[in-house]
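Complex shown without one protein chain; remaining protein chains in place.
Chains: A and B, in written order; residue numbering restarts at 1 for each.
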Amino acid sequence: MLTATGKTKRLVLLSGKGGTGKTSLSAAFAHLACKPQYGTSVVLVDADVDAANLSLALKTEPSSPREFWGGALAEIQPGQCTGCAACVAVCRYDAVLQDVEHSPAFWIDPVACDGCAACRYACPQGAIRMVPQLEGHWFQSATPFGALFHAELFPGKENSGKLVTLVKQQARLWAEEAHIPLAIIDGPPGIGCTVISACAGADLGLILTEPGLAGLHDLKRVLGVLHHFRIPAAVCINKADLYPQGSRDIREYAAEQSLAVFGEIPFDEHIPQAMLLGLPITSAFPKSPSARAIRQIWEKSLQELYSLKEMLS
Amino acid sequence: MILFVTAQQPFLDSPVDERFGRSPWLVKIETETYHWDALPNPGASQSGGAGVAAAQFVIDQKASAAISGDFGPHAASALRTAGVEMRLLNGEVATVQQAVQSFLQGKLLAFG
Partner (left out) sequence: MQIAVASGKGGVGKTTIAASLALSLAGEHAVCFLDCDVEAPNGHLYLNPVFDRQTPAVIKIPQIQAERCSSCGKCVEVCQFHALAKVGRSILVFAQLCHGCGSCTWNCPEGAISEIPNPIGSLEAGQTKEGIHFAQGVLTISEPMPTPVIRQLKRWSQASEDAVTILDAPPGASCSVVETLRGSDYALLVTEPTPFGLHDLKQALGIAREMDIPAGVVINRDGVRDSRMDWFLSQNKLPIMMRIPFSKTLAAGIAAGKPLIEIWPEYQPRFRNMFRQIAESIAKGKPC
């Protein structure tokens, strides 16, 4: 039904607070998109690179890892280090430590090193070099609903924002070649560099929140990010009936902000059951109350993304 | 004047690339002589600040204009300060050569 008349449209799911259900919703959207009445091919992007779960929510075929080289870290060649400590003086990250084995030389703690190379330029012996680091892997995998671009950042690494950008770019290149009209991006929690990378250039930022003080507090933060980067935003509420006062507070806030509420998903025990089956909720339990609510949110999202003309072509 | 066009391959009939910071090639054209060169984009291999790296390169090459699909805010800021015109590719331009022709005919929209 939907054809790629131009660039691939991008829908990004965000939350602010973690654990609101973005991944389950992304999986459901992917499933709905492929159904005959919507007939849209999609590309999926898991932008939560240090805690990537979308491949687990779908039956994903394993694929070969591609390397992600993030940045470089400093390394001291012990044979050349005279222990003059010029590097210690310039390092702001407490990364330069005594090398007990090669005293009086120093060594650089890779966990603390920021990769700024101040030490390399400070070293009078030229004993420090910058070594590019393999910081994770990314994948292009097949799922029943389309290609999934995802990644696994090695634990504790920096440059997660860059890995998100890489995964998104690979997805975009592929989608343009294959004329895929829609990319669904499962975003990370928070508001920092990974969220900023995930929502860059999005046509719609759909915030999935949950009722409660923390949900509302973090909704306001992530909405601030979408406003700052001028990305159209909408909100939907998961587990809405768990704490009705909280859902009221969200609706009130949304009204104040002229933020559209696309729907409310009731708490539903079928959702974790579907997760265990590796199926989207709309596929495993299509008649469940949550599946119905999700279909409504999906349709509202489509309406926001596509003009009627585009949808009928 | 010196123009740069972002390209997927190092040829004049190469398909254009939409990304200023990360296109693999920057094709440099001197419009008076039609002398051209395909140069690797320094931003392409960068994990961050790719747009700035590409902008710095283009500025150092004394470009008068850069043609691409999109310019990130940092790259745009640098190019604007340097007085390098930014022009956007459109659906009718498929190759580097076509981009140059469209530019010279005044058919490309300015960015920003």
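Assume a contact is a pair of C-beta atoms (placed from the backbone, for glycine too) under 8 Å apart; a residue touches a chain by one contact, two chains touch by 3 or more.
None of these values were measured; they are calculated from a predicted model.
Of the candidate positions B:7, B:29, B:53 or B:89, contact with the unshown chain belongs to B:53. For the chain missing from the display, the contacting residue among A:215, A:263 or A:280 is A:215, taking the whole complex into account.
Although one chain is not displayed, its contacts with subunit B can still be listed: residues 46, 48-50, 52-53, 55-56, 59-60, 74, 77-78, 81-82.
Within the complete assembly, residues 15-20, 23, 48-53, 56-57, 71-72, 90, 92-93, 111-112, 114-118, 121-122, 130, 153-158, 160-161, 188-196, 210-215, 217-218, 221-222, 224-225, 228-229, 239, 242-243, 245-246, 267, 272, 275-276 of subunit A touch the chain that is not shown.
Keep this in mind: only the chains that are shown with their structure count from here on.
Centre-to-centre, using mean CA coordinates, subunit A is 29 Å away from subunit B. Of all the residues in subunit B, the ones that touch subunit A in their complex are 19, 22, 47-48, 91.
Interface of subunit A with subunit B (complex): residues 6, 69-71, 159, 161-162, 169.
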